[in-house]
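Below you'll find the structure, written out as structure tokens, and then a few comments.
Missing here: one protein chain of the complex. Every other protein chain is in place.
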Amino acid sequence: MIPVAFDYVRPTSVDEAVAALVAGGEDAKVLAGGQSLMPVLRLRMAAPSVVVDCSRIDEIRGIREEGDAIVIGAGTTHHAVMSSALVQQHLSLLAKATASVADPQIRHRGTLGGALAHADPAGDQPAAAAALDASFTIAGPGGRRTVGASDFFVDYFTTAVGPDEVLVDVRLPKRTGWGAHYEKFNRTAQAWAIVGVAATVRMDGGRIAEARIGLTNVAPTPVRARSVEAALVGAGDAAAIAAAAQSAADGTSPTSDQHADAEYRQHLARVLTARAVQKAAGL
Amino acid sequence: MRISVSVDGTVYEDDVEPRTLLVHWLRQGIGKVGTVVGCDTSNCGACTVLLDGRSVKSCSVLAVQADGSTVTTIQGLSTGEEWHPVQTAFKECHGLQCGYCTPGMVMSTVDLLSENPSPSEAEIREGLEGNLCRCTGYHNIVKSVAYAAELMGGGSR
Partner (left out) sequence: MTEVLDTGTALGRPIRRKEDAKLLHGRTNWTDNIQLPGTLHMAILRSPVAHGRITKLDVSGALSRPNVVAAYGAKELGDLNGSIPCVWPVTDDIFMPGFPALAVDKVRHVGDCVAVVLATDAKHAVDALEAIEVEYDTLPAVVDMEAAIAAGSPLVHDDGSNTCYVYNLGGGYEEAAAQADVVVKRRFINQRLIPAFMEPRAVVAAPMGMSDEITLWSATQIPHVLRVLLALVTGIPENNLRVVAPDVGGGFGGKLQCYREEILVTQLARKLGRPVKWTETRSEDMVATHHGRDQIQDIEIAAKSDGTFLGLKVTLLANMGAYLQIITPGVPLLGMFMYPGIYKMDKYSFTCTGVFTNTTPTDAYRGAGRPEATYAIERIVDELAAELGMDPMELRRKNWIAHEEFPYTTVAGLTYDTGNYEAATARALELFGYDELRAEQAQRRASGDPVQLGIGISTFTEMCGLAPSRTLGALKYVAGGWEHCTVRLLPTGKVEVVTGTSPHGQGHETAWSQIASSILGVPVEDIEVIHSDTGRAPYGMDTYGSRSLAVGGQAIKLASERLVEKARIIAAHQLECSADDLEFVEGTFRVKGDAEKAQPLGAVAFAAFTAHNLPDGVEPTLQAEATVDPEDFSYPHGTHLAAMEVDTETGKVRLRTYVAVDDVGVQVNPMIVEGQVHGGLAQGIAQALYEGAFYDEDGNPQNASLADYLIPSAADLPSFVTDRTVTPSTTHPLGTKGVGEAGAIASTPAIINGIVDALRPLGITDINMPAAPMTVWRAIQAAKAGGAA
């Protein structure tokens, strides 16, 4: 319950933060909202030499409209994301996935960027970010670069953000008017998702015209269910959706744990994908 | 590191080690022992306080992160003989037994009602998902929150 001793710096700009990470070396750790880092520190599962607290960097906070996209600062809290009128209007899926993260207290502190950079395979927002074709601005000693979702999530708890880099913001193309649903399957409300399905669809004449689907916790990284997306085009009823969802487990490689083995996770991926799409489509 | 934090209306200045959790500083640093620790995995919510007006788990915030902020604990919710409506409601509806989760439950409820003055039963239950109680089965806690909403003029749907 008592972390190991560490140094602490509180930069007020991205450049300062990067400089602090470079100076801190391999054992430096970024603190965003801290809601994933603090438990690890309390249990002494991490022993950083220096904690770089990025919670007071104004330039990485806030939500803004940029043409066809919404740009969300990495340091924006979950609560701010889910409450944002812009997000609710243009990125309903992200609002819903974010509302299912942990609990109100954690959503008040935890940040979108922190959760994405932490890349917990059971986290709710990575699948939504994948489904929404997010791109990521990363700042490092060599300047800034932009990475797409497929390149951002690398492995379990591993992203394209290097040890001396800071995630600056997340850019998401607007999905205005799209139906959305995040189907989270867990044993208790507090528990992590056994499987989650982030689905958003554009309807046209009572049929699905376009679909984007991301899956939580069925692989080391969030999975885009592209074959389902393709099969859903034109679907206009529950049966068609269920048929399309049959391929939801394709390309997944779930782990087995005490709550669910791989086979069960793949089964859930199919069942829950159908349900999520039905709810997103209102069918 | 030097910090300055307003807690329950008093500004405290102190030197803290960066690793000091806010809850440990509250309890051991300035004697605010009304806020308690129930777990080490962020599950129980017993340590919930308001940080700049929003509920947070004070085990999941470093004391240095609270520098310059305002903290309200269960001990600052009402003064002297006065009772906050949430406190009144918990007593009236028997929303507590051993009382260990109570500081966190009450602070989460204050936050919940500030955001949603007229919550449904489902919204109350979801709104308290970050706080564990082992005594009440939550039945009377949910009643307490609904009653508090009523006392505060919102009413429960």
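Each chain carries a letter (A and B) given by its place in the written order, and its residues are counted from 1.
Basically, a residue touches a chain if its C-beta (ideal position, glycine included) is under 8 Å from a C-beta of that chain, and two chains touch if they have at least 3 such contacts.
Quantities reported herein were computed from a predicted structural model and do not represent experimental measurements.
Student: Applying the definition given at the start, please give the residues of chain A touching the unseen chain.
Tutor: With respect to the unshown chain, the touching residues of chain A are 1-2, 4-5, 39, 43, 185, 187-191, 194, 258-261, 264, 267-268, 271-272.
Student: Residue-wise, where is chain B in contact with the chain that is not depicted?
Tutor: For chain B, the residues touching the absent chain are 17, 19, 27-28, 32-44, 46, 73-75, 77-78, 83, 87, 90-92, 94, 96-103, 106, 121, 124-126, 128-142.
Simple rule for what comes next: only the chains that are shown with their structure count from here on.
Student: For the complex, give me every residue of chain B touching chain A.
Tutor: Against chain A, chain B makes touches at 1, 17-19, 21, 24, 37, 40-43, 45, 48, 51, 54-57, 59-62, 64-65, 108, 111-112, 126-127, 129-132.
Student: Given the complex with chain B, which residues does chain A contribute to the contact?
Tutor: The contact residues of chain A facing chain B are 1-8, 10, 31, 34-35, 38-39, 41-43, 51, 53, 55, 79, 102-106, 108-109, 189-190.
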